Structures are given as structure tokens and as C-alpha cells.
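With one protein chain withheld, the remaining protein chains of the complex are depicted in position.
The chains carry the letters A, B and C, assigned in the order they are written, with residues numbered from 1 in each.
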């Protein structure tokens, strides 16, 4: 096991797949010579050359159109959309073309591509460079949606995404790029659609994603040590496919569900999980399902404002303490 | 009261507001000379002239950019996006610009504009011209979201949307354009953010929107007459602001909530309402919250396939019959 | 600018009889099938919407004949013509319009999404502009994989004002991709004349230089002229010379779509263009080049019969089983988003 940063794990996952399969290529703005604005693709141009690692114009529709056309004709492109906020400028290609073409053509195409994008807040970049939009992707039939919280998951899930025959939107979290963790050496491939139980408790189940996972874990520690509340923490990892089995099993055990979402409140992924549980596990519940989310507002930029907006460890602790009684 | 079609009510609402305020203008593809592809803007060019009713190039980003820039500088534009599916090609202007600019600038701007768009299925147009995407809009902080089900609501809510100082996405339903209903004569303005209780029952509460409203009403009749189940039907009308007071009051009375959504399952507006109820009304519930939605798939085109996909009266009846016990 | 002429006489024929007959047959097939589709609307056998290319057949036919079987076509909702021109089955096309099991997409896609991968028809796209970047991607793939495949991407004049057009042209030019962009300028977007929404005379050709490309305009109602230009552009692409942007002037005889009688068009304009109908004029040219009336008539009879047969087969085809609704969202064949 090597210790890698989350950003190094991105490059490691891509490199692993590019070595294995020459149809895997990487395109995006400043991904090649510059190694990406988040330095998550450093070294790939050197190893694989400009034919396979390509800088593009600022033209997100062209980038994803290129990826889709290539995926329809035998390639396995990885396309970077620098910030997930910019998915909005190419949303038609994502939501209407990539997602629907296999179905509309009665299965004539496979569209095996990965869209990597830097998601989430915490960098004081303001409302157009900090959004968590994983719920936008989850709402679109035909897309798979992954959002890892650790370097190991980055490598393993990215490899799985590249090998998957369907289009996968891969949300990397900006505020996690610098974090470090053990990553299995050698070829490492994880499985899409599996949640991970990171901590087992008996009172409440906390379901979290990406940056919210370390916060939920920390909150669980504090709940235990300071408030005597024992919490399970589940890292959802993959919104589509959604591992309802794992989530449901944990909710059944504790009878209480908390979701911790970075996306703004309305129609977030936590709403979907909440509604599934309220429908299918209603009689196992011992109390209300509580969603902890960024409020339904654009994200402010100043440090103290941003910190007070995105769910924090304190916010999680406080909400659970006040409602888990 | 005159009997108008839903499409005539669109033109009537726009005309009412254009007569009142010369800063109200209408732009879009083929809205002027042709009166709109759904004939919902017939007569407006004749009455108000080409300065106020303008045909545009096929350039949805330009259309909404024009509307936003105009709204920031004293006008009250109404912009048509022909099919709501095309919101994807201008999603950046909607979600990142129009929705966020007031907040980001600390309130320096008001952005009073209306985006009208034809939403929903039932016309055998296939997956790129039939989507229900009101949940996309609901997920974006800074947007108001309205979806009327009757000609009267079209006129009244459209007028309210034009007068509202915030950006409103106004979803007209394609399959309702030909329906008729009484519309108040003279100046008629409704209020955004108010749901309507259309039918009062004692066993279950059905919450529906747009095309799903007449289906829910019909289902409620059948449930009553054939299965002895007494259903309340609430027309949500406005997703943002959301009238939780009215919805909650009705759920409290029956103890059972059913949502009927045309949008595909994941992260639909029903999930949001379900999660609100599961959090705030948990102890008033007598059984699971059930969501009836279009499955999480792109919409097929052939008549029989489309009919079997979007929630039908039968599907609503059957689901409630099987679960309301 | 490259306004194409026909300075060719029967003694000096660069195209040849066999190709000419293919060009005529393809135009005829499209015309007859489109007219049949129109009739079937009126009988309410075709559902949803539908966008006919009657009047514009020469363009699809000429490219269809000029392309190799491995090449890729991308087209729009007005794509029955381009789909047929690559060899897709008439039954498959009509069946799809009617929402039948025998449809190219099994009824799932409808008239706006005709696709037939086996014949290189890489899809019909219903959102303006979207398919230009996607076609560009297929061209990139051919370049990357080192095949000699060329991509041809058809679109309308109204499409030249949307962002995706610009993004695709720019990237195709920078990457020197093997693609031919074909703008069928039929003078109207839906109901609005193109001149009211574009500040230049030639919506595509006047923009070629913005991408470092040659300005090319061709008479889209003359299959020979289009065929020559197509051959040249396809060869350029195949030889690594990069993309072309071609503007073909043409006119649609019907309205924009099923719902549109096309009354916004001046009668003189319609008449003038009907007089330039590509099919009778091409028929006359066949005669000029010495092809016998009996050969032509035999072909016409054959095509009529083929369209009749396809119509009957499609009518006899059952509607799709509702089981397919849950199929093929994912590559595993299903639609499960959860375990």
C-alpha cells in the first residue's frame, strides 16, 4: 500500500487504465501540458503522449460531444469538465445525448465514457465554482453517478468507471484533492454501486457522500464521546447505481436515518434516499428522517460565510443531538 | 367567465401584462409571426408589434442572456424556450447566471423575468422532446418554479410570474394545451406559492402537478366509487415557493401521502415533498409515503410505450388500492 | 467561394451511367417514401411529429452514393432521407414512424431519432446543434484509431446560430478531423426566414473562414453538383486534409413538420422552387446522357413497388411489446438503478 493524495489517485487510476487499454484517452482543458488546474492529471502527457492526452479549446459541448462520438465508435474516453458548475454549459450533451442515446436507439450503441469533474465547496471560489451538483446528474436516467471520498476509492472507482460500459459522471471533490490515504498497489479495480459501512453504531444511521463523509465520521466520534449517541456511518460512494441494500440494512438496525448532503436542499440525493426509506422501510423507522444539507441558496464566497453554509461537523452533531432523542 | 383553452390562456395572460406594462416583452423562436409552435402566442405580434414580440435565432443561450440582461436593466421580459428539454442547452444561463446573480452581488440586481416552456409527455415526440424537467429547476436555488394545470391557473399564475420581481420558470404542459376551462374575465392575477385543494377526502392525500392533476382527480373518483377509498387531491401549482402549509394540513388529516410525478423517479419533486413530510410530519403518518412516478428511464416514443410509461389513472388507482390498506 | 457548375457533356461524363442511376434511384426512394409517410400522417398511421425532406433529396442521395460503407452519417430529426440514403430498410424507417416492432428503433425512438448502426447511420438528433460535436467525436475516433472512415454531418441553415455549431467547427478544424459538415440551407429555420436571424447572406459559407476553411456553396437541388463536391470533400477528409463545411442551397416542399402547412412562404417563392424540383430535372438529365426511358421507368416501378411492400410490411408489424420499456437503459440490457 502506498500513501497517495486524492489528486495523485486520480492520475494513478487513469494511468492504470490507459496502460491496460489503448482505447482509453483523456481530453479536457489544460489536462495535458499543465497537468490539470487541480494537478490531478500530472504526468499523463509524459507517459502517454499528446495523441492520448489532449488539451482542448474552451468548448465543453465540443469536449463532451467528442467523448460521446468516440465512445460510440469503439473508444473509451475520459473527459474532464474542469469544475462541475460548468456541466451547465454542456448539459444538453450530458442529459439529452449521452444519457438517452442508447435507450432511444433500442440499444444500438454502448457509450462507455467517463466525465470527471471537480465538485463541491470549501475553496472560497464563490457561487459559480463551488457547487455540489451530483443531484443534477442523479436526476438524469441513463447516467451512472459516482463520488468517492478517499484516495483508494478514487483509484478503484475511477478504474471501474472506465471499464463500465455505460456513461459515468465521476465527481471528484475539490476540498479532498490534498487529502492522503492508503491506496492498494498494482492493478486495483473497485465496483460501482456499492456503499461502504465505515462505522457501525446502534442509535442512528448517517448516510453521507464525498466531503461529507469525513465530516460525518468526525461527527459520529463526537456524538459517541460527548453525547453518548452511537452512529453508523455509510459512505454512499455511488448514487447510481444506488446500493439500497446496504443503506436499508443499516437503517433497519438503528431505526433512524440522517442524510448529510452538500448539494442545496431541494431535490438533493438525500431526498431520494429519504423517500425510498419512507416508502419501503416505514415500519422500521423509530423517528423522523432528517436531512442535513447546504441551505437552498447559492454559495457565498467569504471564508466565514462559506464555512457557515456547507454542513459542518458541528452542524451534524447539533442536528443529530437535538433530534435523535 | 369565458371558456378558453390552456393555450389561449397563455396568450391571454401575456397580453394582459403587456397591456399593463410596456416593459413586458416576449422573445423566442417563432413566437411572433408564427404565433409559436404550440400556437400559444397567436395574436400577440398583431397587437403589440415586432418591437415587443420578437422572433429570435435558434440560440437559447442568447435568448435567455437577452432576457437576463434586459431584466437587470429595467425590463420584464418573457422568454420562450420552445420545449423544456432545450433548457439543457442554456442551463448555464438559467442555473448559474439568472438564478445566482442577485445573491452573488449582494442584492444589487433584481432579475424579474419569466421563462415559459412546454414541458411533459404524451405527444409521442420521443425522449428529447417530452421530458418533465420541473425537478431540474426546483433543484436550483434562486429560481421560482410554477406549473399550472388549468387555463385559469395559466392566466393567473402567468400574470403573477410576470409581476414577480424574481426569475420564474413557467412550465406549460404540452398535453394540456388543447384542454378548456373557465377563465376569469378582465384583469386576473393569481398568487405564486399557493397550492390548491381540489378535492377533500379522508383516507389518503394525493399531491400532483400539471398533467398529473386531472389524472389524480380521475383516479380519486374511481378510488371512491369503485374501491371505497376517499382521497384528497392537492394541485401543488408552484414548486418554489412551496406551499408546505396546505400540503401538510392535508397530509395531517389523512395520515397518508401519495405524490404523482411525471418527472423520472430519481430526485423528483415528490422526493422533496416526501422528505419534508418524513421529517416534519413523521408522527402524523399512518403508513408509508408512496411516490408514483415515471420510471427512471428516458421516455419511449411509440404510443403504447409512452402510455405505459407516464403515470396513468389506472396506475394511480392501482398503486393506492394496493398500498392504502 | 466555389459555386459549382455542370460543364460536363454526355461525351465528357465524369460521373458515369451507373452512378447516375444510383443517384436517381436514391432520390426516388426518398421522395416516394417521404410522400408515403405524408399520406400515412393523414391516415393517422404515423404518430407524433415528422419532418419531411421532400425537395431536398439530392443532397442526401449524393452523399449516400459518394460515401463508403464504413463511413459515418449524423443527421437531424429531418433525417429519413439521410438514413435511407445509406441503405437502411424502408420497412425499418416506416415502421419507426408508425411506432411498430419492425421500426429501426423498435418504436422506442420515433421519427426524429432514426439510427441504423449497421449502415453507418449513427443517429438522428432532435436538439438543434447537438450532433455536430458528437459527429466531430466520431471523426476524432476514426483519426485516433487510424481507420480511413469519414464522418458526414448534416444540419440546417437555422443550426448555424447555435453555440454547438461553433464549438464543433472550431475543434474539428484545430484537430484536422476527417469530417464533412453539410448545411442544407432550405431558407427557413422553422417558420422564420433564415435572413431574419443571420447577419450574413450565406449562413454557413460566410462563416467558413472563421474556422480557416474554404467557403463552399453548391446547388443542393442538383445531385451531380452535390456528388462532385461530396467526393472532393470526402477525399480531402480521407487523405488527412481535415474538415470541410459545405452549404447546399435547397428548399423543402412541405412545411417544417407535420403540424405546419407552410403558409408563411410567398407563393412565388414556393413556385420557383417547385420548378427546380431535383427529381424531374435529374430524370431529364438521365435522358440527356442517353439513358433509355424504359430503364428509368423500370426503376420507378421497382421503387414504387418497394415502397408499397415496405408499407404493407410495416402495417402488418405488431406494435412493440411493453416489455421493451424496461430494456436497454444500461448496457446490461436493463434499467435497474438500485440493487
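Rule of thumb we're sticking to: contacts are C-beta pairs under 8 Å (C-beta built on N, C-alpha and C of every residue); 3 or more make two chains touch, one makes a residue touch a chain.
Please read these numbers as outputs of a predicted model, since none were measured by experiment.
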Please work out which displayed chains the absent chain touches and list them by label.
-> A, B, C
Among C:24, C:77, C:125 or C:165, single out the residue that touches the unshown chain.
-> C:165
Option from A:173, A:215, A:256 or A:296 whose C-beta touches the chain left out = A:296
Per the touch definition above, residue among B:110, B:279 or B:303 touching the missing chain = B:110
Of B:141, B:214 or B:270, which one is in contact with the hidden chain?
-> B:141
Among the options A:5, A:23, A:41 or A:56, the absent chain makes contact with A:56
Residue-wise, where is subunit A in contact with the chain that is not depicted?
-> 29-30, 33-34, 37, 55-62, 85-86, 88-89, 123-129, 265-266, 295-298, 300-305, 308-309
For subunit B, residues in touch with the removed chain | 23, 25, 51, 56-57, 59, 61-62, 64-75, 92-93, 96-97, 101-110, 112, 141-142, 164-166, 193, 240-245
Which subunit C residues would touch the chain omitted from the figure, given the whole complex?
-> 161-167, 170-171, 173-174, 196-200, 206-207, 209-212
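Operating definition for what follows: only the chains that are shown with their structure count from here on.
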Quick one: report the Å distance separating subunit A from subunit C, using the average Cα coordinate of each chain.
-> 40
Distance-wise, how many Å sit between the C-alpha centres of subunit B and subunit C, to the nearest whole number?
-> 36
Using CA atom averages as chain centres, what separation in Å is found between subunit A and subunit B?
-> 30
Mark out which residues of subunit B touch at least two other chains, giving numbers and ranges.
-> 85-86, 88-89, 126-128, 265-266, 295-298, 300-301
Where subunit C touches two or more other chains, by residue = 105, 108-109, 113, 125, 127, 130, 163-164, 324, 329, 335, 337
